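Apart from one protein chain that is not included, each protein chain of the complex appears where it belongs.
Here is chain A:
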Amino acid sequence: MIPRVIALGRHGCDLLEALGRSGLFLAQSALGWPSREGLYLWLRQMHFVGVLSLAIVLVSGLFIGMVLALQGYTILIDFGAEQALGQMVALSLLRELAPVVAALLFAGRAGSALTAEIGLMKATEQLTSMEMIGVDPLRRVVAPRLWAGFVSLPLLTVGFSVVGIYGGFLVGVEWLGLFEGSYWSNMQASVDFIADVGNGMLKSLVFALVVTWIAVFQGYDLIPTSEGISRATTRTVVYSSLAVLGLDFVLTAVMFGGLS
């Protein structure tokens, strides 16, 4: 019994210590004035983190929009409410599916790559040698990646929503024969810019921060062996998926649950 209590306590202390370390890490790398060199490094990372994730995010968005329209149509038609399809597709995507699914895909595609890349740089002493040259790897390696993730996920989420709504249009209007006017005008009438689009984007910003933070911290903090890198990569995907889904519930409750 006592050893278990001790183990629990030690586990709690370790957890708190890791949280503190990751907070300091975030502050040290994200704060500070960007230089022109930093701008270039950031653009480079925008390519690796953002542009290269574009394909998977857009294709997934298209399929999710199409599935939503198909499922929604078969249910709505029972109530003779198939005109509301556009509204349903748009609201589910903007409020919920686009931020969450894009963040999950982003964690798998870009987050794991960030962890593995930084981890491998640590394992091959590139980070240490950078320090010995007199360059802070937090500013040079971590900060551009952190900012690239923070900026690119919300943009990817916008793309996801747009393509998803188009996918819903393809299935609902082009395939199932819904009247085109009702698809778009119902959507226009029911979607509020601040409440729906704005809150969805806010969610996406929060997810972007959390996922990228977890990914770069796991990479920087790992044990520099091949086993350590593989475990850290797994942890990035697991932790960020859980964090995204958990935070999504909290944010939804505050934004749309009438708790405010």
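Note that in this section a residue touches a chain if its C-beta (ideal position, glycine included) is under 8 Å from a C-beta of that chain, and two chains touch if they have at least 3 such contacts; residues count from 1.
Simple rule for what comes next: contacts and distances are computed from a predicted model.
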| item | value |
| --- | --- |
| Chain not displayed: protein name in its UniProt record ("Septum site-determining protein MinD", "PqqA peptide cyclase", "3-oxoacyl-[acyl-carrier-protein] synthase 2" or "ABC transporter ATP-binding protein") | "ABC transporter ATP-binding protein" |
| Sole contact to the chain not displayed, among A:135, A:223 or A:253 | A:135 |
| Contact set of chain A toward the excluded chain (per top definition) | 37, 120-121, 124-126, 128-136, 140 |
